[in-house]
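Only a portion of the chains appears, each positioned as in the full assembly.
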Amino acid sequence: MDLEKFKKFINTNDRFAASNGMSVIEVRPGIAKASLTVCENHLNGVNIIQGGALFTLADLAFAAASNAHGLVAVGLTATISFFKPGLTGDILTAEAKEVNLTARTACYNVDITNNSGVLIAQFNGIAYRKKESIDEKF
Amino acid sequence: MDLEKFKKFINTNDRFAASNGMSVIEVRPGIAKASLTVCENHLNGVNIIQGGALFTLADLAFAAASNAHGLVAVGLTATISFFKPGLTGDILTAEAKEVNLTARTACYNVDITNNSGVLIAQFNGIAYRKKESIDEKF
Amino acid sequence: MDLEKFKKFINTNDRFAASNGMSVIEVRPGIAKASLTVCENHLNGVNIIQGGALFTLADLAFAAASNAHGLVAVGLTATISFFKPGLTGDILTAEAKEVNLTARTACYNVDITNNSGVLIAQFNGIAYRKKESIDEKF
């Protein structure tokens, strides 16, 4: 699979991530990084980044890492824990790492850190791997 | 606490939810509903609603239900499981129900259903309840 | 599948559950109940039931409900939240209900209540369904 083309595909076609300013910046099979600069549109009622924005950033990295093996991988379940607030102007990076891979399932840990290296949140996702190829989609 | 004013506050100030077309439509202490009509901007690379959009909708209902007691409640951790795809045009409702409440913590189940009554996803969130009042914020 | 025989099989062969006083008392495809009377051996350092004992009881109901369809179902991931303490002498019931079923995966909610009807803990488990039949095992 052409990973550069796959990165472009995901950054164009994941419209929820794209329209909220998030993009995949690095991807290999089982590993990916996604990035976001926090702006006012990402905030919740108490002026910190909304949990859903953090989840979306982590989910983008999870989707990139899990689909980069070549099979369509869909999320079954994910857990996120929130540690420190993300604030306007923060550059957040979500880094997904595969911790288990079987024929049909896979598990990923995603750390979200800010540009000072502080751990903002942790995400863990389980993917189901279909039999169809992702590169038929682009 | 004036719940009508609180609903208006959350719908205006949760800018991530608002800018993505989501709003709280009902809120009482421990209970809330939030709604979203899925459009193209909510989709992922395989043309179904992105997991982060579903999470955000559930998180909005969770935030409304948990803060409606009057104390500022922040999410510690949440788990979401994905069952059926949400598609363009679907009207999704996230309904949060409190399953446990202590002085400092609380737990909520959130069901996301579509306008045919199909269960799309389930979310479970744990909140930490601070000592400050939410109505000082508005 | 002979569900009475399956119940006997699980109650005999799940040696971790059996040796800790837990048993399946009811099982149908997608639904199961398991029971435990809390005694001293289930307690932790602060004299309430250990989280692992609650998890095991829920996991037993989850295993029964998910395998009762006839295919071997194995747990991929599970989340448990703890609400109220379980105490010596409490009769705890874990009731598993299927919330989603696909060809290869399934999701179950399990409520653990005591004999006064108080919700002690909630468990959510995701199973992967293999192609082999469970009744070849007994």
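Note that the chains are named A, B and C in the order they appear, and that numbering of residues resets to 1 at the start of each chain.
By definition in this document, contacts are C-beta pairs under 8 Å (C-beta built on N, C-alpha and C of every residue); 3 or more make two chains touch, one makes a residue touch a chain.
Keep in mind the model is a prediction, meaning the values are calculated, not measured.
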- Copy count for the complete homomeric assembly [3 present here]: 4
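The rule is simple: only the chains that are shown with their structure count from here on.
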- Centre-to-centre distance between subunit C and subunit B (centres being mean Cα positions), rounded to whole Å: 29
- Item | Mean-CA-position distance for subunit C and subunit A (Å) | 33
- Item | Chain centre separation in whole Å, for subunit B relative to subunit A (CA means) | 21
- Query: Residue numbers in subunit A touching 2 or more other chains?
  - Reply: 76-77, 79
- Note on the structure: As the complex stands, subunit A meets subunit B at residues 9-10, 13-17, 19-20, 40-46, 49-53, 55-57, 59-60, 63, 67, 72, 74-82, 137
- Please name which positions on subunit C make contact with subunit A in the complex. 76-77, 79, 104-105, 107, 126, 128
- Can you list the subunit B residues touching subunit C in their complex? 79, 81, 83-84, 99-100, 107, 109, 119, 122, 124, 126
